[in-house]
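All protein chains but one are shown at their positions in the complex.
As written, the chain order gives the labels A, B and C, with residue 1 at the start of each chain.
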Amino acid sequence: MGIRTGQQYLDALNAMTPEIYANGEKITGGVADHPLFRDSARSFARLFDAQHDPAHHDDVTFASPTTGEAVNASFLIPRTEADLARRRAAFTAWTGYSHGFLGRSGDYMNSALTALASADSFFAKADPVYGERIGAYYELARENDWLATHTLIPPQVNRSASASRQAGGRVTAHVADQTGDGVVIRGARLLATCGPIADELLVFPSTVLRGTPEDAPYSFAFAIPNDAPGLKYYCRAPLYHGGSAFDEPLASRFEEMDAVVVFDDVLVPHDRVFMLGHPELCNAWFTETGAGALMTHQVVTRTLAKTEFYLGLASEIADTIGISQFQHITEDLAELINYTEIERALLRAAEADGQLSEDGVFLPRWDTLNAARNWYPRKVSQRLPEIIRTFSASGLMALPSEADFARAVADHNADLDTYLQATNGTAERRARLFKLAADASVSGFAGRESLYEYFFFGDPVRMAGAQVNGYDREPARARVRALLSEEL
Amino acid sequence: MGIRTGQQYLDALNAMTPEIYANGEKITGGVADHPLFRDSARSFARLFDAQHDPAHHDDVTFASPTTGEAVNASFLIPRTEADLARRRAAFTAWTGYSHGFLGRSGDYMNSALTALASADSFFAKADPVYGERIGAYYELARENDWLATHTLIPPQVNRSASASRQAGGRVTAHVADQTGDGVVIRGARLLATCGPIADELLVFPSTVLRGTPEDAPYSFAFAIPNDAPGLKYYCRAPLYHGGSAFDEPLASRFEEMDAVVVFDDVLVPHDRVFMLGHPELCNAWFTETGAGALMTHQVVTRTLAKTEFYLGLASEIADTIGISQFQHITEDLAELINYTEIERALLRAAEADGQLSEDGVFLPRWDTLNAARNWYPRKVSQRLPEIIRTFSASGLMALPSEADFARAVADHNADLDTYLQATNGTAERRARLFKLAADASVSGFAGRESLYEYFFFGDPVRMAGAQVNGYDREPARARVRALLSEEL
Amino acid sequence: MGIRTGQQYLDALNAMTPEIYANGEKITGGVADHPLFRDSARSFARLFDAQHDPAHHDDVTFASPTTGEAVNASFLIPRTEADLARRRAAFTAWTGYSHGFLGRSGDYMNSALTALASADSFFAKADPVYGERIGAYYELARENDWLATHTLIPPQVNRSASASRQAGGRVTAHVADQTGDGVVIRGARLLATCGPIADELLVFPSTVLRGTPEDAPYSFAFAIPNDAPGLKYYCRAPLYHGGSAFDEPLASRFEEMDAVVVFDDVLVPHDRVFMLGHPELCNAWFTETGAGALMTHQVVTRTLAKTEFYLGLASEIADTIGISQFQHITEDLAELINYTEIERALLRAAEADGQLSEDGVFLPRWDTLNAARNWYPRKVSQRLPEIIRTFSASGLMALPSEADFARAVADHNADLDTYLQATNGTAERRARLFKLAADASVSGFAGRESLYEYFFFGDPVRMAGAQVNGYDREPARARVRALLSEEL
Partner (left out) sequence: MGIRTGQQYLDALNAMTPEIYANGEKITGGVADHPLFRDSARSFARLFDAQHDPAHHDDVTFASPTTGEAVNASFLIPRTEADLARRRAAFTAWTGYSHGFLGRSGDYMNSALTALASADSFFAKADPVYGERIGAYYELARENDWLATHTLIPPQVNRSASASRQAGGRVTAHVADQTGDGVVIRGARLLATCGPIADELLVFPSTVLRGTPEDAPYSFAFAIPNDAPGLKYYCRAPLYHGGSAFDEPLASRFEEMDAVVVFDDVLVPHDRVFMLGHPELCNAWFTETGAGALMTHQVVTRTLAKTEFYLGLASEIADTIGISQFQHITEDLAELINYTEIERALLRAAEADGQLSEDGVFLPRWDTLNAARNWYPRKVSQRLPEIIRTFSASGLMALPSEADFARAVADHNADLDTYLQATNGTAERRARLFKLAADASVSGFAGRESLYEYFFFGDPVRMAGAQVNGYDREPARARVRALLSEEL
């Protein structure tokens, strides 16, 4: 069928019967129409619609190799540098709607599936059938234009113990049984971001396995429909409070609900099991298949858009209240420019220095992208809201709501217009801008973004360890030994 | 009458008729019972009640010099170091309820009034009558146990221009007329924190006057009751969303509403005018009267309590999820300990090195407190939520609401109990703790705290300039010149 | 004649008669043999020799378009992306000797000349003759394989005043007279790095001109031989103390002397004057000609090599004393990896996104390189020595000299061998490594490097201002306005 429209996506969502708990209720009726999910579902719908929009169609889609119909470009298996640029153009087109605030737009998991479907040599180390199954699943996902979420980490019972040692090993999702029909999963995982409004759930290997036999029951990869029997989503308290686009400009559009996923003896049919056991291969799942590379390629495109957004936001604020000429404002703007350009360069260089994998996939250079995903959470993500706060100051708290402005009009009361005007803008325009600044720097939505970006790929401390282990420092060390051994 | 009870405070609040706009409505009926203000008013009421609680009475009160009745200890004019310790004990007792999250508890403005009421030599530079008036007002405030808010800075129309040059000079509150009855004020000021639930509004000199004749109309100090005709409060959108103490543990208790203050030709009677004109004295208002010293003494006591709270919170989290042994966790805990001890030392040293003013008031050492108030916003306040986020990680987002737990009980559903348990606590206990962590690090309440503390005393960049100008660097410079000139 | 050998360079140096003051003496005799300059001259000689070394010849040279003889590849006018890669390969080959510690290796100024010689449309704005002159000079430099230094900034009399207002305008180098033979220059400039051992001095426009008529006498660009009459170099105190390569491994090789340049009525012949007057063009000298782009392309290649060197050094230290498994060590290593990869990406992306100039030169993308040169000084350069200190700790101070080791051998004293051994190395090997660490993190040489890199392109604060002014933020701002104006 190829690319869907937004309406098709929303209809499909309403036709599903997932088990979702949120805000003290068990969700019944169509998810896409539920107040908690309606607005964010609509934002995802816009992404589906963009596929049909002539302005984006060519960037966002390509012709399916099986049907010739248009399918999303994030499913394009890259064979050349140009293919990577093609994929990036698709990601970028969508950021024109999300500005980087949708961390789980479909292209993210699609990128993983695209790499995995082509990683035959990896799966052959366990059993080629896994490669065949995920290949078939990839085609289904591509042709049905599914939106998939995923869930990765074990519950946080005791962060100093492994899954098998947490509360007797029963808490973390694990293989409880194997039957003729498939594998039975029991236990929980955190966090399925935008889980409630997805079509499918991917459950890939948690990367914190120790690779010991003890960890075998926790070693697997599979996919299930979002309304598979026994699958339950427990949502966090919502961060969008139902306000207008004026009052909650980001939360109203981009609230991606996070949910704890509980597997209450969920049967996963064999053809949806992509790995079982093999802790050591599970630990290599993202790096050796190229999934990490293609996913990070999408992520850096996304964070570049987000950093640009903050650069634009800071610039608009500076102009609106007349602070552009202050030295510390200029220095902060320059800092945002630097981050923007660095992310752009990392992306571009990863493509330019990409290489063909053993399986003939042209992957962006991993060391480059790995640096990007280790650097951004620590050095950039936390600075973005900080800079907006510094620019906006008390302006973020002198902010009546849209209803207050409406009432003032009704009352013929000019106070707000007079006293909240800006040097370069009316009170209404300025309030709209500062509401956006608030949602980007001090609101609950902003706080969740800070957390989300910081931990996007996992605990930065553990990630640093993995990065050092996986990086070839020998050329750098050889420099030092060369100098030490040379005669003057 | 001396100290009030919480109920007396709430009753008085309900008896007033302030003009307040919030959330699209004009508030009518009793403020203390309005859903937007009820909970925070109740938190302030607890502070009033604590004055009567035998556990705190002796710390929090002293005998009025005029009536002998107990009045709040923040009104005690310090004559000795012991008096400063006395005042600190009172501030500290109240932080047992607020944990530093109430930035406008009554002792803050009371401290200003106490200093001003004793600063005869300062007021004599303009006209001794100002000193007499503020002395009388101080007595009224003390004996009636009023809660006062204040409002300080001009609207943010154009931050690169002075008040007199903003939108024709009409926007910033200014003297519009003088009549036989008093002074007529027109224009606006930002931000009256907890304005809607105060008894009185103090309008003190904005410290960004240039001291030129052009600034004379913006130069004044006065007090008015909160329901003075023509006085209007325009509230920001609320950050407390009506959740339970479980779901919004800090916002439900400590949401201090911020409001833009509009003076629509407010008549201030002469006896409430404490300064008029004299831009140069207005600029010296806080430093030369000792008001800055006594206010900062209160503030540092408050931020110490808050830093302790974060140290405690981080410690509880670390234990609950078993991360105490990780090196970076230990380093962050040590950092919090250092900040706690530094603030404690600054407070203690300011007292120990205090000095009698010209007017016989024993003021804490200003250079010490000035360092405290310049250092904390930049180096401490932004780190506190950051550390909590680092400790809590995804735990902050795997958080169902209280209603979800209740429903689970009703449904006999053990999922949450099982999967959200902690190594040292039940799921419910852990959720309660992490909700608190969320409200202290990622919620809208937390975001507003970050902003509020960073800008508490004004723009840190400007403050640094003032600090350097006011500090005697000669002894330090003499060291350098001595070394340069000495023979080896 | 094309590429010179090291010996030819040294001979030429000895044949010159520059006026140099250093360490209380006026240098007489051959500069290349003087103890103060001998060692660094020899390091530069190695770079010349590398041009003839078969291992590097193809990377470092290309065939002169006029003679067909090999000339240095930094003179290659880039017409394609491949040419940029070619230039980078040449820069990189030389960093195999300098490891980024020679800030003024010949390829730096050669890059400037190469761009300027091709910037006809820029010079046409003043007078095409300037373009012709610098084109001719470029050919001379290329064919004679000259080593040029340059000098850029006015003396630091009063950093808050412009050149024309410093001490009556007499201090900063300016046009004192114009004669039929040329232009007479009087005054001083800072700092000619490695001036004493260069063949030529380039004096390019100081970038802090205000572009006013008052600044015309300070607006010029020219070149003179290093022993032009009236030209004087006043050297700073040396940082290399004459120790062996063991004791001063970096200073002995890479001490680039910095000198104040005094022009005591130096006559610059007309054909060496490349610009006169035109303050506004002088201010655009580096950006509009492409000189900035080609120079920065060389600089980032150099700082990449240097960052790699520190990564290698840190890794060697960690292994030698057994600290690799500590978490904070791993985090620092990851940080160095990130910086290395970011610099590599900036370089690569600037090439991949380069564009043809109006004059047909393929210039690397300026926004990318501008980010690189604004980011590195602030965020990377100061961290490098800091990390080495953290790794090495007291090991940097438990370091006898080479003579002590020699004496121990002579005395059959095994103390040093026993007590300074490392877990992965003998005492001698470890001392050699830690001496290098000391010269890279705590010695006077290391201190000068910190300063040099931080201020390489000028005051970072001013640079940030220029960067913001020159950057197109409109696309970023358009993002924000699009979101604000869209319907939900």
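In this section, a residue touches a chain if its C-beta (ideal position, glycine included) is under 8 Å from a C-beta of that chain, and two chains touch if they have at least 3 such contacts.
Because the structure is a prediction, the values reported are computed rather than measured.
Contact with the chain that does not appear here is found for just one residue of B:Thr368, B:Ser381, B:Thr423 or B:Ser441, B:Thr368. Remark: the omitted chain is touched by one listed residue; of B:Met295, B:Leu313 or B:Leu451 this is B:Leu313.
Mapped onto subunit A, contacts with the missing chain fall at residues 326-328, 331. Residues of subunit B in contact with the chain left out of this view: 39, 42, 96, 99, 244-245, 249, 252-253, 305, 308-309, 311-313, 315-316, 327, 330-331, 333-335, 337-338, 340-342, 344-353, 367-368, 370-372, 374-375, 379, 432-433, 436, 461, 463-465, 467-468, 471, 473, 475-484, 487-488. Interface residues of subunit C with the unshown chain, by the touch rule above, are 21-26, 153, 155-161, 167, 170-171, 187-188, 190-191, 232, 234-237, 241, 243, 247, 258, 260, 262, 264, 321-323, 325-326, 328, 382, 385-386, 389-390, 393-404, 406-407, 415-416, 418-423, 438, 441-444, 446-448, 450-452, 454-455, 459, 461.
Criterion: only the chains that are shown with their structure count from here on.
Compare each chain's C-alpha centroid with the centroid of every protein C-alpha atom shown, and the nearest one belongs to A. The multi-chain contact residues of subunit C, meaning those touching 2 or more other chains, are 327, 331.
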